[in-house]
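What you see is the complex with one protein chain gone and the rest in place.
== chain A ==
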Amino acid sequence: PRSLKQAKPVPKSSRALRRKKTEPAIASSLIKSVFSHYVKMPVAREAFKVIEKCSEKYFMQLSSDLEAYSSHAGRKTVEKVDLEVLMRRQGLVTDRMPLEVLIERNLPLEYRKLLIPVAVSGNKVVPCK
C-alpha cells in the first residue's frame, strides 16, 4: 500500500499544457443532452461517440458552406442572410416553415428575443433589420 500512496501526482503545468492542446469542440454533454432530447429513445454509449464525430464533420461542412456563401456575395464576414440561405438549401427553411418558426420552436426565450423583431414601447422595433 505504501508504494501506491507514493504515486507521483501529475504536475500542474503539464495538465495546463494538455488542456490548451485540445481541439475546440462542442461539449459532449451538450450533444448528449440535445440528442437524447430529440431521439426519445435509449442510446448506446458507443453511439454518442459516432454522433460526436458526425457533429465534427457537420461543422467542417458548415464552415466551408458559410465561406462559399459570403465570398459569393463579396464579403469576408458571415451575415445573417448567409445562414438563412444555407438553411433554405438544407430544406430546413421553406415557404411553409419560415425561419422565425424554427427559432421559436428550438431556441430558448432569451435568444428568441434577440433574433425575432419585437415591437417595444416608443414605436421601436427591436432588433432593427
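By our rule, contacts are C-beta pairs under 8 Å (C-beta built on N, C-alpha and C of every residue); 3 or more make two chains touch, one makes a residue touch a chain; residues count from 1.
Note that contacts and distances are computed from a predicted model.
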Protein name as given in UniProt for the chain not displayed, "CENPW protein", "Trafficking protein particle complex subunit", "HORMA domain-containing protein" or "2-oxoisovalerate dehydrogenase subunit beta, mitochondrial": "CENPW protein"
Residues in chain A touching the chain absent from view: 23-27, 29-31, 33-35, 37-44, 46-47, 49-51, 54-55, 57-60, 62-64, 66-67, 70, 76-80, 82-84, 86-87, 90, 92, 102-103, 106-108, 111, 114-115, 124, 126-128
